[in-house]
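Of the protein chains in this complex, all but one are displayed in their positions.
Labels run A, B and C following the written order; every chain starts at residue 1.
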Amino acid sequence: MNEHPQPILPLDEDLNSALGFHVDEVEIGRVTGHFDVENKVRQPFGIVHGGAHAAFAETLASVGTFRAVAETGQIAMGMSNNTTFLRSVNGGRIRAEAIALSQGKTTWVWDVTLRDEQDRVCAVSRVTIAVRERRRA
Amino acid sequence: MNEHPQPILPLDEDLNSALGFHVDEVEIGRVTGHFDVENKVRQPFGIVHGGAHAAFAETLASVGTFRAVAETGQIAMGMSNNTTFLRSVNGGRIRAEAIALSQGKTTWVWDVTLRDEQDRVCAVSRVTIAVRERRRA
Amino acid sequence: MNEHPQPILPLDEDLNSALGFHVDEVEIGRVTGHFDVENKVRQPFGIVHGGAHAAFAETLASVGTFRAVAETGQIAMGMSNNTTFLRSVNGGRIRAEAIALSQGKTTWVWDVTLRDEQDRVCAVSRVTIAVRERRRA
Partner (left out) sequence: MNEHPQPILPLDEDLNSALGFHVDEVEIGRVTGHFDVENKVRQPFGIVHGGAHAAFAETLASVGTFRAVAETGQIAMGMSNNTTFLRSVNGGRIRAEAIALSQGKTTWVWDVTLRDEQDRVCAVSRVTIAVRERRRA
């Protein structure tokens, strides 16, 4: 019998918590989430750090893949993250939607679109997640 | 006379501080830095979050471009960040080196290599930074 | 008075001709086209060469940007092309649609989706095109 891989970190200590990331909905092939623009996601000049967009896209794609494959005991590992920044954001809430373009046996490819408070696209990301067998202890 | 654009955030509050990123050396076309693998850069299963690699690459490339163009009053804006993950990292210190592949009038392209404590490449990132005139208040 | 930059190559000799690429519709922010899967777009094992997908995406995004900026005498120059291959294709016709995600003064970002004869997505590409002043002779 397969057992679900379990998170090993206290949930309030990981990167998602450090940056204030929230996952809202998880369906097969679709994940949404949001984060608020506070200083912890800004670069020194006050706009959202590009890495925050990239990291949030990575989180949504990883969660979406993991939830789908975990029941067979598999894990999800990020392979690549290609994020393009279209509009700088100073404040408000950023909402994102991740859609799986392909759901393969060994890799899932996601398109993630991030929008600002006015619903304008501020960044897009293509994230590839590998599906791997969990290594036994 | 041009004046340097100045950071507007308290230095201990931005994303770099939230994730424990450190810039070590800044030369024209080359920047190095490091961060320690603590929970705030991990995903829930204990390995470094892909977004931490991407964000750190973004920081190094941005700082390297900004330092070079700031004296003419220009600013640096991230355009794209393509990060590939080669090896998962559980702990220790990650060191990175960013090298500028091109230093154009309107864009700089950087290759960033991130290495783990054992000096193995764990991620590589290609970051494009736009150079723009600062908008006057 | 600005004059349109003019192609300098015989139209039946360039890469688009060598690979059998066709542009079908060009609107502001949207371009479509197709190519047939013949040996000249295949790799040695008979499937479409990844470079054919990438090159076709580049063509559509370049044409779409060029047509929009040419009337002001500007030119379009490819900056980056990120293509992800989702399904291998052996034959038939490949149709593609390019949509501009942003239409900036200095760069346009395009999403290109390529579909096989059965309308399944076989590749996606994110292409960034720079808009530049034409250098005078």
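Note that in this section a residue touches a chain if its C-beta (ideal position, glycine included) is under 8 Å from a C-beta of that chain, and two chains touch if they have at least 3 such contacts.
Since this is a predicted model, take the numbers as computed values, not measurements.
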- Against the chain that's been left off, what residues of chain A make contact? List them. 79-80, 82, 106-107, 128, 130
- Message: On chain C, where is the contact patch with the chain that was removed from view?
- Response: 5, 7-11, 13-19, 39-46, 49-52, 54-59, 62, 75, 77-85, 88
- Absent-chain interface as seen on chain B, which is shown: 82, 84, 86-87, 101-102, 109, 111, 121, 124, 126, 128
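The rule is short, and it goes like this: only the chains that are shown with their structure count from here on.
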- Hey, which chain ends up farthest from chain A, C-alpha centres compared? C
- Message: Please tell me whether the contact surfaces of chain B and chain C are same or different in residue numbering, using the over-half criterion.
- Response: same
- At what distance in angstrom does the C-alpha mean of chain C lie from that of chain A? 29
- Query: So how far apart, in whole Å, are chain A and chain B when each is placed at the average of its C-alpha atoms?
  - Reply: 19
- Message: Suppose each chain is reduced to the average of its Cα coordinates; what separation in Å results between chain B and chain C?
- Response: 31
- Note on the structure: Note: chain C residues in touch with at least two other chains are 82, 128
